[in-house]
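My questions will all concern the structure given below.
One protein chain is absent from this view; the other protein chains keep their places.
Labels run A, B and C following the written order; every chain starts at residue 1.
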Amino acid sequence: MKIAFIGLGRMGSGMARNLLRAGHGVTVYNRSREKADALAADGASVAASPGEACEGVEVAVTMLADDRAVEEVVLGESGMAAGLAKDAIHISSSTISTALARRLASGHAAIGQGFVSAPVFGRPDAAAEAKLVVVAAGPEELISRCRPLFDAIGRQTCVAGSEPWQANAVKLCGNFMIAAMLEAFGESFAVLRKASVEPRLFVDVMTALFKSPVYANYGRNIAEERFEPAGFALKLGLKDIRLTLENADQSAAPMPLASVIRDQLISAMALGQGELDWSSVSRISARNAGL
Amino acid sequence: MKIAFIGLGRMGSGMARNLLRAGHGVTVYNRSREKADALAADGASVAASPGEACEGVEVAVTMLADDRAVEEVVLGESGMAAGLAKDAIHISSSTISTALARRLASGHAAIGQGFVSAPVFGRPDAAAEAKLVVVAAGPEELISRCRPLFDAIGRQTCVAGSEPWQANAVKLCGNFMIAAMLEAFGESFAVLRKASVEPRLFVDVMTALFKSPVYANYGRNIAEERFEPAGFALKLGLKDIRLTLENADQSAAPMPLASVIRDQLISAMALGQGELDWSSVSRISARNAGL
Amino acid sequence: MKIAFIGLGRMGSGMARNLLRAGHGVTVYNRSREKADALAADGASVAASPGEACEGVEVAVTMLADDRAVEEVVLGESGMAAGLAKDAIHISSSTISTALARRLASGHAAIGQGFVSAPVFGRPDAAAEAKLVVVAAGPEELISRCRPLFDAIGRQTCVAGSEPWQANAVKLCGNFMIAAMLEAFGESFAVLRKASVEPRLFVDVMTALFKSPVYANYGRNIAEERFEPAGFALKLGLKDIRLTLENADQSAAPMPLASVIRDQLISAMALGQGELDWSSVSRISARNAGL
Partner (left out) sequence: MKIAFIGLGRMGSGMARNLLRAGHGVTVYNRSREKADALAADGASVAASPGEACEGVEVAVTMLADDRAVEEVVLGESGMAAGLAKDAIHISSSTISTALARRLASGHAAIGQGFVSAPVFGRPDAAAEAKLVVVAAGPEELISRCRPLFDAIGRQTCVAGSEPWQANAVKLCGNFMIAAMLEAFGESFAVLRKASVEPRLFVDVMTALFKSPVYANYGRNIAEERFEPAGFALKLGLKDIRLTLENADQSAAPMPLASVIRDQLISAMALGQGELDWSSVSRISARNAGL
């Protein structure tokens, strides 16, 4: 397949490389050119604008930082909407708001283009190893056409429904589940440090209890206060919790636990932790306990 | 070893049986006699009081519902403190307050008896299969003497420190970690039901993401609203969160996420869910979303 | 002074009438014409568009429902920005976001117009009786020119700073203070109903304690569950708490109590209380206590 890939951050680069490895023809675009050039060595063509990247492709994937970036890339000058052919598909893998996903779906539909939301779970190493979990939503026929691409970047694809924004709702809830674990770890470590219990011991117990590599890895990082380099920056984590709460508000569903997390993340922002890994939210619990 | 085992609920029966299987001599006591008699078939002796059960044993294990039950069994008439020999050890496996653990430690010490806290993680099936995770704390020498018993009931033993109450702090935090997951699941399912996403799909995604049987099992139960029979009754879950918050308060460590959970569990109590599994706290999120 | 007044809801009508009474020449505009006609009987001229209303006036006041309405009226076709003369002043009395207040300030400045934020405290009866509390912010010279108008509509004017959005921040915090009282009342009434204490008794005690008509009035309404007609609709209250939290987020200041209120209001929305008075948020506390 001929594919455009737009957004070559730590996640996007790995995903684009795996599409190349799977034998697809990939044209890449990134705002700062050097990341695109790095992909050229692996066989990618490099475009000068999102619109140019989309010319003649069957599918265009976006993997960008936030709503604003996606809107710019799609609707901006020399943007995707202009470059993409009728019947081509835009796969949005960014973690964006459900509201934007709805707007993109109707926007693309209005000009005869397809739209699928396919956000992914996994950190940059999982992206590099094609071990992402893909959550896709959109019209069944479009999902089918995209399957080979999902298979190339992930270890598992789950279909959330026939409306693209449903996948974004699932992705936001998933990130919230992780954030809940992080906050629970933070509160536990604070109280256990006060009880003179070794943080490492608690990680061992939780690993034995949950038998989850996610608990083992995050637990260890928090226990050892290893927050740099950030696997996922706290400021992005806050962005996602904001989107989670916005979606919940629009659905008239209160999420009190998500509200607590939001408040703790805001406090972490106030203390300058925006670029640290979001597991550093645990510092707020420690600080509020006087540690 | 000669062992007394007091408290033959769903957890205690399995633990006592595994001690018998490991070749130890076990005298059991339970308030309602029939559960003790069931153990007699497996080779246990049956005592008429906690004190009688403790006569001549090296170690006495208690596995009871709450602080009050433990205090009664230890300090009541014909209680353990009276029956237990000097130098014998009381192993408390119940989920009790750190405050009571401190009192028990000093109380036993005052009359020359040893005290070890060894609460366990795992549900009744894990107790039956000797797959519990044991978190032990107490003087090193006492822990060593108790190791064979821990090995007989669990798959792993973690030592939290030299003061018994530290193990209780860890146990309470562990239960809090599970409760945080339950509440996060509840909030996610509510918002996703409003988005017409199949609950089962979210369980699949979370299982793929966390790779944890705890997420898979609880997630499935919540998705299917399967809350009976209770693996762990909601009223006991609330008790544990209360103890968690009490311990945190005594340590001057705020736990806002635990506070949210407590409020949701109280609401569940008000709605008559005390005897359901504590994963039914998810109903509160659904209800507050108008579902 | 020649004044345009745009937005004749329950608050705006009272304010416009008081400007007429004070001898000012007032041209009014309202989306649904009948409310404008009602003012004509008191001497107002009626315009067919916001832009037309603003022609030739020194000051134009907007009192509208939300950000969207203000943006439309200012920037829409035949909007204020087009109709208002250079050096004329736009006074925004609506409860809008601090973000929009910033945009309006720079937008008006760019075309040589002045901008002052002057949100008000008080319910429709206070607006009718010229007893509002006006919180104004903007360049000192502009505030001075507007003073006679503030005096005509309110009993007190407080100046929050030289940047218009500061007044909006104060207004949002003020509404939050009231919401905090409402939520605290709701939780108290729930627990006291369970204690078989007469709600009326608690209102008496709180009135004696706080000596505040706000506590007396809201307390009585909640005690008697008198939520219609709405003095301030719950859906607007939620809108304001959303704006409060957005502003706090942008300032990197967590507001956990505001987060709790937001969650309770969302639950009230889910249960269909959007058009009731926002004091009906108390029903959520009652409901969560099983009442």
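Following the convention adopted for this analysis, a contact is a pair of C-beta atoms (placed from the backbone, for glycine too) under 8 Å apart; a residue touches a chain by one contact, two chains touch by 3 or more.
Small disclaimer: the values here were computed from a predicted structure and weren't measured.
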item: Contact residue for the chain not shown (choose from B:62, B:188 or B:267); value: B:267
item: Selected residue (touches chain absent from view) among C:73, C:127, C:160 or C:234; value: C:160
item: Selected from C:13, C:49 or C:285 as touching the chain missing from the view; value: C:285
item: Listed residues C:54, C:118 or C:181, member touching the removed chain; value: C:181
item: Options C:29, C:121 or C:150, residue touching the unrepresented chain; value: C:121
item: Among C:11, C:190 or C:223, residue touching the chain not depicted; value: C:190
item: Interface residues of chain A (partner: the chain not displayed); value: 256, 263, 267, 270-272, 284, 288-290
item: For chain C, the residues touching the chain missing from this view; value: 98, 121, 133, 135, 155-156, 158-161, 163, 165-166, 169-170, 173-174, 176-178, 180-181, 183-185, 187-188, 190-192, 194-198, 201-202, 204-206, 208-215, 247-248, 251-258, 260-261, 263-264, 285, 288-290
item: Positions on chain B contacted by the hidden chain, ascending; value: 242, 248-249, 252-256, 259-260, 262-264, 266-267, 269-270
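Following the convention adopted for this analysis, only the chains that are shown with their structure count from here on.
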item: Centroid spacing, where centroids are CA-atom means, of chain B and chain C in whole angstrom; value: 52
item: Inter-centroid spacing, chain C versus chain A (mean Cα positions, whole Å); value: 38
item: Computed distance of Cα centres, chain B from chain A, in Å; value: 37
item: Sequence positions of chain B contacting 2 or more other chains; value: 256, 263, 288-290
